[in-house]
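In this view, the complex is presented without one of its protein chains, the others remaining in place.
Moving on to chain A:
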């Protein structure tokens, strides 16, 4: 079952990225989010992806990162397939090739590619921040920047519950296999999903009682067991991130030549190749996912 478990939780380590305070990492993830939605320039989005890869490399979290991307990326690829035949773009659209009832449009390929780049860049930075930050540090940092306590708590608890539920799912699946569970479609998954959800609901109920009995709802200032220290390096990084983002945003807004949607022409062979690869990639993912579920 290890193959279908998405490990979105902290990966212990002692890299520079791990040691940086969560605040610059959160700020960077936020800035990338803003930048990604501000531009459709494939080169800028590509550069953000490369920067994210560098961060993942320095943090040495390739293995868990790729495990998440192996699941997310094929799903993202559907954007290319869908956008190619129905672009989220103002008309007129330039047809490249027709295949039966479907026509692949130049703008669609452009839109699909940039959407995939956009989602990938945001995911990389968000994952790098989550995978290199202890949930409690994340909690303390968000509190520091004024996130309401309850919202902050919900977010952090959710992050902490993910690995617990993943482990629970593996155990439940083992228990059902021990009772001869055979893979026959959704009916095979149900015996595992019910105990996991019931367990999760019970856990949440117990957690709420436990929280209340420990004065969760009391008024007054809240303190955290772990304190987040922000050094001058962190401030410098935040300053650089802010200035960098503002600079890029200014450039994106003021330079109309960055809009390549009408100028970047995909050669028909490239467009068809991209469309085919994206579709095949997604279909392979679907087939593997079904096989994994059935094998379970």
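Throughout what follows, contacts are C-beta pairs under 8 Å (C-beta built on N, C-alpha and C of every residue); 3 or more make two chains touch, one makes a residue touch a chain; residues count from 1.
Note that in this section contacts and distances are computed from a predicted model.
Student: Which choice in "ABC transporter domain-containing protein", "AtuA-like ferredoxin-fold domain-containing protein", "Heme exporter protein C" or "Ferrous iron transport protein A" gives the name that UniProt lists for the one chain left out?
Tutor: "ABC transporter domain-containing protein"
Student: So one chain is hidden, and I want to know which residue out of A:70, A:190 or A:280 touches that hidden chain in the complete assembly.
Tutor: Considering all chains, including the one not shown, the answer is A:190.
Student: Among A:98, A:178 or A:254, which residue is in touch with the absent chain?
Tutor: Checking each option in A:98, A:178 or A:254, the one touching the absent chain turns out to be A:178.
Student: Please identify, in ascending order, the residues of chain A that touch the omitted chain?
Tutor: Looking at chain A, the ones touching the missing chain are residues 168, 171-172, 174-182, 190-195, 198-199, 202.
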